[in-house]
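Missing here is one protein chain; the remaining ones are kept as they sit in the complex.
Think of it as A, B and C in the order they're written, each chain with its own count starting at 1.
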């Protein structure tokens, strides 16, 4: 874990979207500012990105680059559902809470049906029961696809078995299977598996492969494993204003992101920071840390006096949204051991000041 | 006009979207890769962009940055029309031909009604007649807004008077007025007027302020002069996936673009290249050049043997789309005098080889 | 309660949409088959319907006739919400379960948010809490309107106080207020209040005034109390194919329905049949009837052997959808005392055969 950057410690652990970008990504842009390249993705660099992702996923994939996760998710979902379709997702999912109804907009009105389950993961038995309801009943929107987030919005992980089981449910029932991978790399290095195992080998049809949160400026790759979705995606992307003319600058970001394992190194850094933080919190008075922080999000319970102290010291984080005294810390590729230790130092100081 | 770059001459004059980017723009990105900034546009840099644009337009404006012209246009139009509205535009307009129906998608089905006119500019008398048809008739879509492109898709310019006249028609009839300014800077320096004169002083409500074609990587600013459109725009942008999380990287592009008149310098370079080309073509055998190339697009008629010779030499451009032997050359901020002279040299050689 | 019709007893209590129509309604159609009338609602009969409804509601109202409840509901809702709006409704509501996503289609993607509460009535305290969530947060769909069903889908009734309280919440928070009145007359006669009290005096903006279930062939009136919705409704109705050319035939149905209190007489007949059934069931072995059947829907619990016996005898009704052994009986304007007694006779026979 990198500790050498000379700068004031990072003070906000509110989200991974407040970080900057990896220098390699911007340097790649600089390489392409001169010269001409054909527009809209027919340039050599965009072709190279497709080849790299095909190698990484160990099969031919189709790639559509866009600049936001909301766009990637909604484009995937709208290519998998008719306007009268149901999209099954967890109540805490980003598509349900944080995209201002984008899936309904892109799909002309498809319905998000939430399937609850612990740790922000949808329960497959509930899913099985739900998708059998009112099948073929013209009065009701009909099962169309399932969307899961990996790593989830609370930092938990679907195991490979869990993904495969959902994949089988989808296949058996003719449903599309989408993975919102805005923290794909964090999940991958935590599970220590291959990209293929975590996606198409488990039945995933379409992936929102996130890069923005993990070092890019604004770059997400829609990766399609199901070739039936390709033609439609082309028109959907253009029609929604997400086909960039100077595509090479989007491709350059993803290309740099995939080069020399930058994406994996960045994710390991973010995950390691969260784990370092978790280890440092264990056993402190006034602090409760659950087992098993694997990705880059840590939920814990802090004594209100500790929360106050941190806020006064200028730290940024969300608290009391998920229950009283519950605090969420998010680390990123830019979070160093020094940053974590600085935060831990403040927490320990506040613990020491707690009344006996 | 800059002539000093040491590189092979630029060979394609097909479009301004095949150019790269201004170094200043990418250098600005590099400045912001470290440190944290709040997301979604609440960062200081994004606020600064709003202030700069307010200064440039000599009034308070609201700014919404996006990454494509199609997004900027459709977001503006959809905030100005109900689903049963008419959007009046020229038949050759980008929104009519080149956006895969995006305005209809964003607006839930509004109708593009084309108003013809010479030089790709809609004829205001035809507009006047058209917007009176079937007013209030529930069987027919109803007048909602007018969209013009400045500079137009063929490189021509609406005069300030022409814009004002359309603005008055809009105001009198309660219609919104949108300007697709994907070549806004090229038009501005050609007309030698102020941004205020070319927009809100002439009645424009919403502007797609283009930067991508003129030196940015992927950055367009929706500039709203009509405050009634602001709240809606916020939700429309998010809902369509066009609100970037790391907004500072989009703001950094526009900020650099506006700094030290980069945007005006770039546009002047592009326009000068087109004029140098036009001057060089005048009087050549087998070549017909119309008067008055003002922006960065030049249409001319070339003897077919000249066209063949240029294609064989590896030049890129569109031809025979707008009539037999009609050729379109597009220059950009990256086109130098050397590039133009190289092209002219080839043309002159081909002319010399024409049979007497 | 009418008992005199000579026909075999009605055997199905599954829904009120399986009944036929009132003779008066069809006779009214016959009156208008000759002669000419202007189309699309400008005929005198359509104007008369508007006047009659204005009298009934004790104020000027705007009326838009359509042929289905789904159309009436979705047209009302879509005129009260932007595409990024929330429509609050009970989980059991028709708009949530039985319209195949029509509200999302008509509104270009607005979201149904369910507010639970006992007896299929949304709990106003939960509503209050919910509509304050994430106000103005661009990442989330925003509060737009509330929809309640009167009488509800399970036959319960909102009291006037309950409606007024919801109306106040809507007014205070700038939300539209819609009432799905597909069983409006049944609710009205049960509450013994005026149409004005049950609607606009309690804050309702738009009403789906149902007639089909209560004696018409296919006729529902959208009644608007909020004049701000009128212009938009005109275009929305036409654009969705719900403006009939020979409107007089739709108007004739509603006109007859309102003449000589046919609508109230029909509703009383349906309600009386349900109450007669409830009274007959009280105290029978193997039968549990809840208190307070007020409208035309009766839920009860029957011993499985009774259910089997009724099914074998050819009766039609839904059962075991709302819990084990729960049976729903729906009566209509066409249900007579004879019909009810015939059903009761069968039930009593089955009770007698129950093992001691």
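In the analysis below, a residue touches a chain if its C-beta (ideal position, glycine included) is under 8 Å from a C-beta of that chain, and two chains touch if they have at least 3 such contacts.
All of these numbers come straight from a predicted model, not from anything done at the bench.
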Which displayed chains the unshown chain touches: A, B, C
Candidate in contact with the missing chain, chosen from C:53, C:71, C:120 or C:204: C:71
Full-complex contact with the absent chain, from A:239, A:265 or A:328: A:239
Residue touching the undisplayed chain, where the options are B:63, B:100 or B:179: B:100
Residue touching the undisplayed chain, where the options are C:129, C:218, C:282 or C:311: C:218
Where the unshown chain meets chain B, residue by residue: 83-84, 97-101, 104-105, 107-112, 138-141
Residues of chain C (touch criterion as defined above) contacting the omitted chain: 5, 7, 10-12, 15, 17-23, 25-26, 29-30, 32-39, 66-72, 74-75, 99-102, 105-106, 212-213, 217-218, 235, 238-246, 249-250, 334
Chain A residues that touch the omitted chain in the full complex: 40, 82-84, 108, 138-139, 142, 232, 234-239, 243
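Throughout what follows, only the chains that are shown with their structure count from here on.
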Most centrally placed chain - per-chain CA mean versus overall CA mean: A
Reference chain C; chain at largest CA-centroid distance: B
C-alpha-based rotation, chain B on chain C, 0 to 180 degrees, nearest 5: 180
Averaged-CA centre spacing for the pair chain C and chain B, given as whole angstrom: 53
Whole-Å gap between the CA centroids of chain A and chain B: 35
Chain B residues counted as touching two or more neighbouring chains: 235, 238-239, 243
